[in-house]
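Subset of chains shown; positions unchanged.
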């Protein structure tokens, strides 16, 4: 089964949509459009009648509402729908769900709380914003991160993990652990910043791996033509 | 709501002004103009009748007064206004506000003191000068830094965090955590140093992301034309 990304032009790069119930890493530098892409992904889910979860450590519900208010892809309706659950990690409810483990060698309880929440609420789409959350919660212990992501992969939801890259010349664990990897590019060219998107990996899918142009418009992020040589 | 930066030409890059009540990272190498930009930002606030807070570990009140005395954008009047609170972290009052936590795993008390101060004094604009302050206070613990910045994001003030870059080839946590990222450039070109400014990210705002020239004049920093190819 494939789910539509909600991002115009993107589904064509991945054989018509993202394979459902899998974990995707969405990587890129600051300002490359990761949050907007993710918001469109959730709005598309709501449009399809699905239940969605947005876990954020970067934004309160009001902030994200305001951020997306300049676009016309319907984030306001989605936020007001009861099918979007927004969890702000630093709010009281967020702290209940994501109370860090006392000793980082046993993160099982935190992991069980989150996957239990996803499954018991019948969540179809999840955004985790972002890997920095894992550093905060799991004290950056590599083995616990592996365990956390592996558990997310086994839920019945399609999960998009926003992944910050502090060292852009190296791959991170999440790029290997995820079923698919999407890079948002943001680079200096001819004195201006150029945007692009690239699907680096997608298990079980014949993908288009070239960089494609990305532009921001009233409907949010949209994917355009393949970048010329 | 948008607030004016007070820097001539800058507001045009960000849709007319900075979205209010958010956290911005202002990054750049030594000598790129971060402090002057920030001072103009505060003077603009005073001019608008707002309350402002300048938290500095780099400068005493007298130092910064002297630094800015060569400019004519009115920093002297602002300093003498009772609407600018200047906190020198190493002064007795500064130490009271920023007494480092005994054990860095519980920085909540320090964080509460600062955000409480901002909210109870009805502060509208805050400069935190600089991320090095966080290293000093929080012993460079990543999870505590995340908690500190997240709390600042949730105050009712527009916060500019001056961010030093020791490794210019990598993004830092604050670039991901902030709602917006402004880079001040300072680079060798044709044997001389060229200055520029670039808005890399600004949540909820259609931004101009190209590098624009920056010059220093009697009115402080001002932003000029887009740099040619």
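Per-chain numbering from 1; labels A and B assigned in written order.
Just so we're on the same page, a contact is a pair of C-beta atoms (placed from the backbone, for glycine too) under 8 Å apart; a residue touches a chain by one contact, two chains touch by 3 or more.
Bear in mind the structure is a predicted one, so any value in this text is a computation, not a measurement.
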item	value
Copy count of the single sequence across the entire complex, 2 present	6
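The working rule: only the chains that are shown with their structure count from here on.
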item	value
For chain A placed onto chain B, the superposition rotation in degrees, Cα atoms, nearest 5	60
Inter-chain centre distance, chain A versus chain B - centres from mean C-alpha coordinates, in Å	29
Touch list for chain B against partner chain A, complex	19, 22, 142-143, 146-147, 150-151, 153-154, 170-173, 175-179, 181, 198, 200-207, 209-211, 226-229
Chain B-facing residues of chain A, complex	29-31, 35, 57-60, 63, 66-70, 90, 130, 132, 135-136, 139-140, 164-168, 186, 188, 190-193, 216
